[in-house]
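Removed from the display is one protein chain of the complex; every other protein chain stays in position.
This part shows chain A:
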Amino acid sequence: MTKYDELTEFLLRLGDSSLIHAQRLCEWTGRAPALEEEMGMMNVGLDLVGQARNWYEYAAERINDGTDADALAFRRDERAFRNLLLVEQPNGDFAVTMTKQFFFDAWQFHLLTLLKDAKDERIAAIAAKSLKEVTYHLRRSSQWVERLGDGTEESHQRMEKAIDVLWRFTFELVEKSDTELALSESGSIPALTELPEQWRATVNEVFAKATLTVPDAPSTFYLSARTGMHSEHLGILLAEMQFLQRAYPDASW
């Protein structure tokens, strides 16, 4: 029986967010400001691709119509993707990339911390495993936000600009969702009511050290990854990411 239900939606949201963020990180290959940073971004990306695979494999088992993790990643259209709007945004300069990374890491860190106690054992296991990796990611991106925010006049300005570009997409990180509410009521995942406050607290703490100002709470707008209404950037990203499997289905090497 095909189970394209709320839990599957939730798994896709986790998997898609990790995969799309990883794909964006890959765009830095060969052009990062320093070799060490390039290795850092590729390592983080690799962790996220692995996490995406774990979420997709679970989702594919639930959907149970012959689909698999590869098909979920490479053969779905834009409107079927459930990733956060934040992660599909272009990389911009290093300040935008690091700010995006930090917002995402803080969200993942607190979300996975809650999910590692999920009653659904598979979710709990993947969350516990991923959390170890994400803790490293968050440490690195927090340090960069601090260094750039409290760095030179130019790096500070660039960070302010980056926050300006990305902040409006963070409404998704702190909004309440019916899917997650239903899942926590049915007991498969813990209540995520604390998540928005925890995310804000981490942002406040790191921004304070970075001498950056936290903008007012972002408001919801018509785009929403929960319904597949993405910004214009996702389609272009997918066209590149999915090209090979679309042009040569089942190609392997």
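The definition used in the following text is that a contact is a pair of C-beta atoms (placed from the backbone, for glycine too) under 8 Å apart; a residue touches a chain by one contact, two chains touch by 3 or more; residues count from 1.
Quick note on the criterion: contacts and distances are computed from a predicted model.
Participant: Between "Ring-1,2-phenylacetyl-CoA epoxidase subunit PaaD", "SRPBCC domain-containing protein", "Transporter" or "Phenylacetate-CoA oxygenase, PaaJ subunit", which matches the UniProt record of the unshown chain?
Facilitator: Its UniProt record gives the name "Phenylacetate-CoA oxygenase, PaaJ subunit".
Participant: Please identify which residue in A:13, A:53 or A:158 touches the non-displayed chain.
Facilitator: The one listed residue touching the chain not shown is A:53.
Participant: Could you tell which one of A:139, A:176 or A:246 touches the chain left off the display?
Facilitator: A:139
Participant: In terms of residues, what is the contact footprint of the unshown chain on chain A?
Facilitator: Residues 36-37, 39-40, 42-51, 53-54, 121, 124-126, 128-130, 132-133, 135-136, 139-140 of chain A touch the chain that is not shown.
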